[in-house]
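Only one protein chain is missing; all other protein chains are in place.
For chain A:
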Amino acid sequence: MPENSKDKSNSAVSGNRSVLSVASPTKLNILSSDWSRNQSKVSKGSLKRSSSLNVRNPKRTSLQASANSIYARPKITLGAPPLIRRDSSFFKDEFEVKKDKPAFSVYPSRSHSTIGSDSAAPQTCLSQPAASRESDEQFTVAADRYIPILQGASQNKVDPETLHEALPPPNASPISHLRAQTKIVFKQSVAEACGLDMNKRILQYMPEPPKCSSRQKSYVMKKRTHYSYQQEQKIPDLIKLRKINTNPERILDAPGFQDDFYLNLLSWSKKNVLAIALDTALYLWNATTGDVSLLTNFENTTICSVTWSDDDCHISVGKEDGNTEIWDIETMSLIRTMRSNLGVRIGSLSWLDTLVATGSRSGEIQINDVRIKQHIVSTWAEHTGEVCGLSYKGDGLQLASGGNDNTVMIWDTRTSLPQFSKKTHTAAVKALSWCPYSPNILASGGGQTDKHIHFWNSITGARVGSINTGSQVSSLHWGQSYTSISSSTMNKEIVATGGNPENAISVYNYETKFKVAEVVHAHEARICCSQLSPDGTTLATVGGDENLKFYKIFDPRRTERLREKGGVMDGMLGMIGKEECRRNDKENRSNNLNEIHTRRPSSSTSQFLIR
C-alpha cells in the first residue's frame, strides 16, 4: 500500500480507533446514542485517558481546547456534527466490515480494526477536509471504551418499543434496517442536543412553597425539648351566620380627623370616656352622659396618638414633635411632658402600669417610666420603619410591636430583646391584639397590600392561623358571641376594620376562621381607628369620612356571677338607652370588676407621677 506510508499520522489514528471498536459490534444499537452523549459528558476524562495511552497526535492540544469549550457548553455545540459524520465515514467503515463478515460474532479487535483501517478508512479519511477529520477523531476518542454510565445506560437509551414502530419490515435489507435505526438515533441526538430527552421528563412542582414565616432573633428563652401534643381534632359546630345590626347605634361628627393609617387617634377608657384627637385638639366624649369636653388644643402641633393609662385617670398624648404628654383627667391639666429627643412623631403608645412604651416614626421603641426624671429606661431600635402598633400583653411579660417595615416583633420585656421577629406580613402592621381567652395568642393585621390577619403563639413563635380579609386591616379586637341565650358555648370572635373596597367591619370566628358577620360600607372612606367599649359589645369606628360611628358587634361576656338575677342598674352606657342595655350594663359592671381582678393589681399611677 503506497498510501499507507504517506499517512503515518493516520495510522496512529486508526490505531487509536482500533482500541475503541472492541465493544462496538456487540452494542451496535446502543453505541450511536451512547457515543454522542459521552462526548458531552465524558470527553474531558477520556481525552486524558487516551493521552496516557501514549498515542502521539499533533492535533492533540487543539483538540483538548475544543473539548474544553465543549465541556463548558456541551449540548448545543457538539451534538450534531459527529452524527452527520457518522454515516459518511465511520459508519461506512463498519459497514464494510459487516459486509465482509455479516455474522455478529465478537472477533478480536485487532483484526477487525486492521481490516477497517486498511481497506476503507485511509481513503475516506484522506478525501475529507481536516476539520471533519478532527471531529471524526473526537468521536473516536470520546467513545474510547465502553464505559457504562449509570444514568445513560438505565434511562437514556432508545426504548426498544418505540424503536420497533419505526423499524422496517423484517424482510427488508440490513441496510434499510440500519438506516431506520440511524434515523431514530439521529432524532434522539437532536432532542438531546436541545437538552430534551425522549423517554424522560423532568417535572417541577410549580406552585411556590409557602413563605418562610419568620426567623428567630438572637434571644432564646431556654433550650427545651419540643413535645408534640396530639390534639384531638374536634369537629367544630356549624357556625350560624350572626345577625348584627348593620346600622350604627350612633353617629358623631369628627371634623378634622386625620386620615392617616399609621396613627392611633382613638382610645376608650374603662370609665367609659372616649378620647379622640381631631387634628391638634383632643376631645373627650363621655359615653355615659354624652358630654363632650375639649381637653386641650395644641394649636401648632398635631396629635399622633392617644392612649388611656391603666388606671383610666390619665391619658398619654403622642405628638408630632416627638414629645409625649400625660394629662390628668380629674383636673384636666398637663402633668408631665416626656421628650423622646428623636424629633419624629410618636404614632403609637402602650401602657403597662407606670411604663409607657412609645413607638416613633424612625422605628425606635422607647420605654418610659413616668415616675422618674430620666424617664427613658430603654430604647429598642430593631424596627426599620415607623412603629405604628404597640401592645403590652396582659401579664406585661411581652410587648408586641408592628411596624411599617412589615414586621411584627414580640419583645421580652425583661430582657429588652425581640423574642420573635415575624416577616410574614407584606405591608405595614398596625393592628395588634392579644387574645383575652388564651393569653399567648396574638393577632396581627397587615395593611393595604397584605390584607391578612395572622395569629401567633407568642411562646413558641409559631403561626397558628391566618385569615385573608380582602382589605387592609386597620384594627383588630377580640370578642365573643353565644349561639343562643341559654347556651353556654362561647364563640371566640375577632373583628377587623378595613378599607378599600368595602370599608367594612368584618367579624370572624377564631376557631373556624370563617367570616360570620359583616357591616359593608360602614364608612364612606376607609376606617382608620376603632376601639371597643369597656363592656366589649360596641365598636367605635372612625374613618376618613370624619364620622365617628358606634356599632354593636358582640354579645356581652357572660360570667358565672351574672347568672344570678338582681342588682342595680346604673346607666353607664347612656348611649344605648334601651331595655336590653340594662342587662348589658349590669354585666358590664361586673365585667369591669372581673377585669380588674384578672389584670395585675394596677397600683394607681398617680401616686408615682412627678408633679
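The criterion applied here is as follows: contacts are C-beta pairs under 8 Å (C-beta built on N, C-alpha and C of every residue); 3 or more make two chains touch, one makes a residue touch a chain; residues count from 1.
Note that contacts and distances are computed from a predicted model.
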| item | value |
| --- | --- |
| Per UniProt record, name of the chain withheld from view ["Mad2p", "Spindle pole body component", "Ubiquitin-conjugating enzyme/RWD-like protein" or "Ribonuclease P protein subunit"] | "Mad2p" |
| Contact partner of the left-out chain, one of A:Arg250, A:Lys270, A:Arg371 or A:Lys423 | A:Lys423 |
| Residue among A:Gly461, A:Gly499 or A:Gly536 that touches the chain left out of view | A:Gly461 |
| Residues from chain A at the interface with the omitted partner, ascending | 155, 195, 197-210, 212-216, 225-228, 420, 423, 460-463 |
